[in-house]
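Reading through the structure tokens given below for one structure.
A single protein chain has been removed from this complex, and every other one stays in its place.
Showing chain A:
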Amino acid sequence: MQHGKYRFIVGFLALPLGLYALFVIWPFIQSIYYSFTDWTGLSPEFKTVGFDNYTKMFHDDVFWKSLQHSLLFAVLLPVVTISLALFLSFMINVGGRRRRGGPAITGVRGSSFYKIVYFFPQVLSIAIVALLFAFAYNPDSGAINSVLRGVGLDSLQPLWLGDPNLALWCVMAVLVWSTVGFFVVLFSAGMASIPADLYEAALLDGAGRASTFFKITLPLLWDTVQSGWVYMGILALGAESFAVVQIMTTGPGGPDYSTTVLVLYVYQKAFRDGQAAYATTIGVALLVVTLLFAAVVMRLGRRERLEF
């Protein structure tokens, strides 16, 4: 029987662990290894060069700029998106006035309609969203400047993506727009599981919307918020930010490096400049940043779980 037990366990674990090792751990090890070589990515020949790539990276202004922007994305995007999503989902689920004959706890009028509207951007691929906004930001005939002209603000015609002071914010706005709906739905699901009698009790005690939100909703939703936070941060460091910057911005990455992010820089080094080894070095830096971000969020977010 003992043998059977081992075989049983090994049989269970071998396949998933093997797949995990092959498709997750092995590529990590490979890229760390390549960061110590001079591999171009276009030929099988390369030699190891020690820490050269890392020295180069620490002296590379564009790397530091990309890192700065990526960190800004990782810090700011979750804050804005999650606060907005929390507000919207609170209004949809809890924030409404009591209507005659209706339940005590309800969302604002038309909340089921809003729920669908907010989720809509999530249905579109991020590439399409980026392209649509690139058109909207067109300073000559785009929607935003046309509206500004329409209301008589002829003198206010910003260049949007063409202006180094605005471009990064334009990109962030698109990311917020396209992801907030997902979190509204996520938090709505979380709020639905909070028992209504807690809210009723709070109402009886005379709590207003704000104190209901901070004293009841937020603490009971904390787990969901925390995982949403990590998810949003990784999204801001990874693929989504790459897509919008690559598709929308000048250059891409400009004007004058004002929108470049780490993922874009990895891509450019590997697939434009034929410096795959240097790209993996930046990739390793990105890995460190992502791990640090997750660790910090987990650490800060740690609090006792409330049972209800």
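A few points about this structure:
Assume contacts are C-beta pairs under 8 Å (C-beta built on N, C-alpha and C of every residue); 3 or more make two chains touch, one makes a residue touch a chain; residues count from 1.
Criterion: contacts and distances are computed from a predicted model.
Look at the chain that isn't drawn here: its UniProt entry, checked against "Sensor histidine kinase TodS", "Multifunctional fusion protein", "Cytochrome (Ubi)quinol oxidase subunit III" or "Putative ABC transporter solute-binding protein", names it "Putative ABC transporter solute-binding protein".
Touching the missing chain, out of A:93, A:111 or A:145, is residue A:145. Within the full complex, the residue among A:137, A:242 or A:293 touching the omitted chain is A:137.
Against the chain not shown here, chain A presents residues 1-2, 4-6, 8-9, 12-14, 17-18, 20-22, 25-26, 29-30, 34, 38-46, 56, 134, 137-141, 145, 157, 159-164, 249-251, 253-257, 268, 271-275, 278.
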